[in-house]
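The structure appears below as C-alpha cells.
Note that this complex is displayed minus one protein chain, with the remaining chains in position.
Moving on, here comes chain A:
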Amino acid sequence: MSHIIKTTLWEIISQNISDTESGWLTEKGSASPIELMTAFVASPRFLTKKIVNVDQEQETALRDAIPGFTVTGWSLVRTARVWLLTRLEDSDKDVFIKNIETLFDTAEMNELVALYSALPVLAFPEQWLFRATDAVRSNMGFVFDAIALHNPYPAKYFSELAWNQLVLKTIFNDKPVHFITGLEERENKNLALILSDFAHERWAAGRSVAPNVWRLVSKFMDETLLSDMKYLFASRQLENQEAAALACYESEYAPAKSLLWEYPEFEKSINEGALTWSNLEFTDLNTYVPTLQR
C-alpha cells in the first residue's frame, strides 16, 4: 500500500490531535496486531470527537495516490482507525486476512464505517469484495454510505451486477448519486434500462424519481428511454424537464436531439452553461412523497 497514503493520513491526524492522543496512537500504531486491533476498537475512548481539518495539499496528495480517495468530512476516530489499519502487519497474507475478518465480524456501526472506508487502502483488495457487497446490502445507513458514497473501491472492483445494485440502492434510498465515485465511468446499458423500469414503477405509484439519475441514460438512449424523456418533459415539473433536456442534449441518438429542439429554451440554457447536472444535485431528496402535479 502506498507510502504516501500512510504518511499523509498521519500528517492529517497529527495536526488534529493533542500530544497525549498522539502518544497513544503512535504507540498503538507500532504495536502487535492484537494490540493494534484492540486500539482500533477502543479509539473513541482515547480520541476526541471531532471532524478533521484537511488541507488542500493533503487532499490532493491522497487523490493522487488513489484516485477518488478522500477523508474530507471524516471524524478523527474514523481517520485514526483507517490509519491504524494501514499499520497492521500484512506480510503474512492469511494472518492479515484473518485479522481483518475478525474486525468485521465483531464490528459495531462506526467500526464498520471505518473498515469500509479503509477498503481502498487495504492490502489484497480483491479479498474484500464480498464484504463490500455486504455493505451495499446493509440497511444501516451509515454503513451503506461508507461503501457507496465518496469511496473509490466499488468503481474499481465491483462487477457490473454489484455496481448496478449499489447505484440502484443509492437511488432507492434517496441518497445523492453524484456522491458515488466513478459514477460516469461505470455507466452501462443494463443500468439505464433498469432505471427506466424503476421510474415506471415509481410513476405508477404516484411517486417521483430524483431528476439527477437521468444523467445515467444519455449514452444508451433508445425508443424506451426516449418515451421516458417525453414523459419528463410533459411532467410540468421544472427539474424533470431540465433532466430530460440534459439527457437528450448529451445523447447521440438522433430522435433525442429532435425532441430537444421542441424545447429551445432549455437547449439555450445548456449551451450558455446555465443549466448543468449540478443544478440537479440535491441532497435532501424525498421522492416517496406523492407528487401533486398529476
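Here, a residue touches a chain if its C-beta (ideal position, glycine included) is under 8 Å from a C-beta of that chain, and two chains touch if they have at least 3 such contacts; residues count from 1.
Operating definition for what follows: contacts and distances are computed from a predicted model.
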Quiz item: Hey, which one's the missing chain according to UniProt: "TatD DNase family protein", "ABC transporter ATP-binding protein", "Iron complex transport system permease protein" or "Cytochrome c oxidase assembly protein CtaG"?
Solution: "TatD DNase family protein"
Quiz item: Among the options A:T38, A:T60 or A:S258, which residue touches the chain absent from this view?
Solution: A:T38
Quiz item: Among A:Q15, A:S32 or A:T106, which residue is in contact with the omitted chain in the full complex?
Solution: A:T106
Quiz prompt | Full-complex contact with the absent chain, from A:P33, A:G68, A:P125 or A:P176 | solution = A:P176
Exercise. Kindly state which of the options A:H3, A:K49 or A:R236 is in contact with the chain not pictured.
Key: A:K49
Quiz prompt | Positions on chain A where the hidden chain makes contact | solution = 38, 41-42, 44-45, 49, 73, 105-112, 139-143, 145, 149, 172-176, 179, 283-290
